[in-house]
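Just one protein chain is left out here, and the rest sit where they should.
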Amino acid sequence: MKNVCVVITARPSYSRIRSALLYLKEDPNINLQIVAGASAVLDTYGKVVNQIMKDGFNITATVFNAVEGEKLVCSAKTTGLGIIELSTVFNNIKPDYVITIADRFETMATAIAASYMNIPLIHIQGGEVTGNIDEKVRHAITKLADVHLVSTSLAKERVIKMGEKPESIYITGCPSIDIAKNALINYNTLKFDPVKKYNGVGNLLADRNEYIVVMQHPVTTEIEDARKQTQCILEAVESIDKQIYWFWPNVDAGADEVSKEIRIHREKDLTNNIYFFKNMSPIDFLVLLMGSQCIIGNSSVAIRECSYLGVPAINIGNRQIGRERGQNVIDVSYTKNDILKAYNYIINHERCIGEELYGNGEAGKEIAKIISQLENISINKILNY
Amino acid sequence: MKNVCVVITARPSYSRIRSALLYLKEDPNINLQIVAGASAVLDTYGKVVNQIMKDGFNITATVFNAVEGEKLVCSAKTTGLGIIELSTVFNNIKPDYVITIADRFETMATAIAASYMNIPLIHIQGGEVTGNIDEKVRHAITKLADVHLVSTSLAKERVIKMGEKPESIYITGCPSIDIAKNALINYNTLKFDPVKKYNGVGNLLADRNEYIVVMQHPVTTEIEDARKQTQCILEAVESIDKQIYWFWPNVDAGADEVSKEIRIHREKDLTNNIYFFKNMSPIDFLVLLMGSQCIIGNSSVAIRECSYLGVPAINIGNRQIGRERGQNVIDVSYTKNDILKAYNYIINHERCIGEELYGNGEAGKEIAKIISQLENISINKILNY
Amino acid sequence: MKNVCVVITARPSYSRIRSALLYLKEDPNINLQIVAGASAVLDTYGKVVNQIMKDGFNITATVFNAVEGEKLVCSAKTTGLGIIELSTVFNNIKPDYVITIADRFETMATAIAASYMNIPLIHIQGGEVTGNIDEKVRHAITKLADVHLVSTSLAKERVIKMGEKPESIYITGCPSIDIAKNALINYNTLKFDPVKKYNGVGNLLADRNEYIVVMQHPVTTEIEDARKQTQCILEAVESIDKQIYWFWPNVDAGADEVSKEIRIHREKDLTNNIYFFKNMSPIDFLVLLMGSQCIIGNSSVAIRECSYLGVPAINIGNRQIGRERGQNVIDVSYTKNDILKAYNYIINHERCIGEELYGNGEAGKEIAKIISQLENISINKILNY
Partner (left out) sequence: MKNVCVVITARPSYSRIRSALLYLKEDPNINLQIVAGASAVLDTYGKVVNQIMKDGFNITATVFNAVEGEKLVCSAKTTGLGIIELSTVFNNIKPDYVITIADRFETMATAIAASYMNIPLIHIQGGEVTGNIDEKVRHAITKLADVHLVSTSLAKERVIKMGEKPESIYITGCPSIDIAKNALINYNTLKFDPVKKYNGVGNLLADRNEYIVVMQHPVTTEIEDARKQTQCILEAVESIDKQIYWFWPNVDAGADEVSKEIRIHREKDLTNNIYFFKNMSPIDFLVLLMGSQCIIGNSSVAIRECSYLGVPAINIGNRQIGRERGQNVIDVSYTKNDILKAYNYIINHERCIGEELYGNGEAGKEIAKIISQLENISINKILNY
């Protein structure tokens, strides 16, 4: 029995690994250890840990390592405290492998604790290009990781170029597409009323048949702009006579700025067509997207899942720069005008078709299979050139 | 005035940056901030911070972040606590640039605190290849750093290959060669009696004109072997009828194993020709090396400084694998026989000549000049392919 | 020059020490060092640190030590991280005395860091009795402190009984009364419109001449009740046809429960006469209280300042149990009926007169004088029996 430990520190990390976890849990050779920490255990961010347990998983350990204050200094501290906490956990539960997901700042804590403790580190979703602190974190983790499970062949190529051994890299597709596939298959039966099912706040139009989803994250290297960016999107969507479903940002540095701007608009009663959600189950969220006119913002969901689902996306700014994208994406800058022009283009053209750019929806199965078959993973590596 | 902050966490880091600090301190455009932490503030490791102050530098802040226990788990914790401590320090002293040196595990704390706080990070000595956890740390820091000051053109090439922009990389030579140059120039005037000047323990031969220096560090990914490796070297040097000057290892995971083995030999009275030092000023150490028959062990000093100084080196095992090396180095495995064979070769052949493989001894000046001229360093970077 | 360091970790701590700080700052023998941390540096809690700087003080160091999550576990972690942070700060700024204020959970971090580092610890407001975790914290700090500045003679008596030497205890009155005195003296000139001056949210009645102030803190040992208690107060005040000014609770464990219940009532449109404030300058808050019909809740302000100011107070539940109280206080249980009965009693009787139970408004001056004259404080103490 191999102890395979997955550290989940945020809502999107869980939705990306969930399909793999379902397979890992059933594998007779694997003792699955789930550790929840950072924003995944916080009420303010929808307490993903509850969802994980509802999905039938046991939580091996919970750690609280989010240091409060929306400042960059607290991203660093959260990571430092994460290392302290996770190293104790690893020392007590003795994983044979540790899995870390993608590129959020605090995932570095998982990577350092595991690699410093000579536990083979499996990194999911390396080799992508986005800019921002995520970019630095993602590639730094690649250099700490011993096994790389990447989404696309372009990602694999980049990881090789960075000096990793080809035989340590596996293309699995992106696990986020697995949920998208599920949503796609069950679209008709899954349909639901988001307002009834999830506790949001804000305003609802009488006619909500046509609606737009907004998901905007603050960019940590552009904190001072976070408020202006939010203002720009708010102004754009306030001028569209459709229901807007807006999702609150994660607990990144800058989230406070976003919230402040939203509050100002709400208090001035400008958000008459906007309803705000804190979180939603991944599959419900995708179903919501499929029924929408388009998604607006800077979320990676617009690039990945929406490419597979064929949901039009207005991607604003640089946050997703460098990511491979399908025909569903229209890139715009932070101006009300650009956003509205893109929206008009979308509603006046035929809806795009889904693509398998980020995988075919079997990534979870593939990831679980690879992990199950790992053997004699060396923690010693040197640059491949 | 730019605030330039250097974090020093260990003896070798200081000796590698000292020549640059002397120039930075004199630069009218620069306010030099020195932060001392980890083993640099510990008595057990010779309290380098005292030497720094004796050299005329002010210490802006001191942090204690070494978590005790020679286990790997404590390397992780030391790094986590380092991030917590350094982020507070950076937040209070507001550096415009942060400099981190080389690849010791705890330097990751400096790199994370700075990069997460959007402070441009300058990395010294990236792009080298050594194996071991140092290898992972070094390249991960490269992916977090914004400016790269490397030792050799081969190192630059590697950093470019990893995806960094060529214009962010500068070849400065290795600053350790600066001290070597100084030692070389002043060799005759600098000569000293190490036993009189430094408080060591152990045994001294009557005739110490010919002597050998041993410097052996535990390899963190081979902890279980640390004791056997020490035993092998002890047995080899015990059988040579020359004075041995042995330097205690740094506070890495595994140091305890090394110490234990040494203690056993000492208690069995096997170490009749071995005298043990805890530390020595960098320049005295180099002068000592220059007067020696050779250096034995796995220290990088044998590869870098000794190449410049023309000191024969018996390099054991894999710790320095991948580093560019000069003609002074004989690579051997961990067997008494190999070590003795190499030693016999050395004493029966003419002494090798120094080479400028790692620079010409002006690295400190060059580093200071580049830092002084840095302008508009962007903290946003993306993979260069 | 003596370095006197005050650690401020929350809004109420600052308002209690402010008058003393003004005197300490002017003392030529004292170098005042202010360290801000925990909720005092957080936006969510009104960022008291900004107010401190606006009041003309320098901040010597800022630390972020609030670990997020409204759970008790995070109160512990916040305290642990506080010790780590403050010990570094103390080690770098070398205070001759450290002052800690009252009994919030995180003040224990100040007390431990100082006493463990052999820095004489001055505790303000020991010897009071309240129940709750505050009670444990307050007396534990008394046992760590070397000098005790207490509010009343009863408090002094209690500190003596706990085994402290009488000569280490000084009655200064409660510094919170200093602001109250100031507010009392300048009441007419200070009057202001709270809604115009402070950014709140909620509903305003047309006629706001008569109003009630509510301040309710969750009780950490009764977390599960926090929501019911809030509900009870909400229902009571919703049924009174006067403007309610409600202040959000501090970041204690349980604050989330309070907020949730408020949110539910707001979303059901039950809070038509309630306007919510996050924070207010201490003096404005007191002026607001003086103009009010009464204060409702479980805040110590109702017991201390309102006793001096002669503001009727409906004190609910056990949080203030054991505190000395004046004739202004009506104690009730958590039932809508009790609260309304007390309110009716108040509006149908003549307003009470202020008392000097907690001092005469010169506590700050007195505290500063005592600290200025401290000499040869021993950090060695033993139980006085």
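Letters are used for the chains, namely A, B and C, taken in the order the chains are written, and counting of residues starts over at 1 for each.
Criterion: a contact is a pair of C-beta atoms (placed from the backbone, for glycine too) under 8 Å apart; a residue touches a chain by one contact, two chains touch by 3 or more.
All values derive from a computational prediction rather than experimental measurement.
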Full-complex touch with the removed chain, picking from C:Ser39, C:Ser151, C:Ser176 or C:Thr220, is C:Thr220
Of B:Lys25, B:Lys71 or B:Lys369, the residue touching the omitted chain is B:Lys71
Against the hidden chain, chain A presents residues 61-64, 81, 84-85, 87-89, 91-92
Touching the unshown chain, chain C contributes residues 71-73, 75-77, 79-84, 86-88, 90-91, 105, 108-109, 112-113, 115-118, 129-133, 135-137, 139-144, 158, 161-163, 220-221, 321-322, 379-383, 385
Omitted-chain footprint on chain B covers residues 41-44, 64-71, 73-74, 77, 81, 201, 256, 267
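Rule of thumb we're sticking to: only the chains that are shown with their structure count from here on.
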Contact graph of the chains (line, ring, star, complete, other): complete
Argmin over chains of |mean CA - global mean CA| returns A
Rounded to the nearest Å, the gap between Cα centres of chain A and chain B is 40
Each of the following residues of chain C touches two or more other chains, namely 64, 81
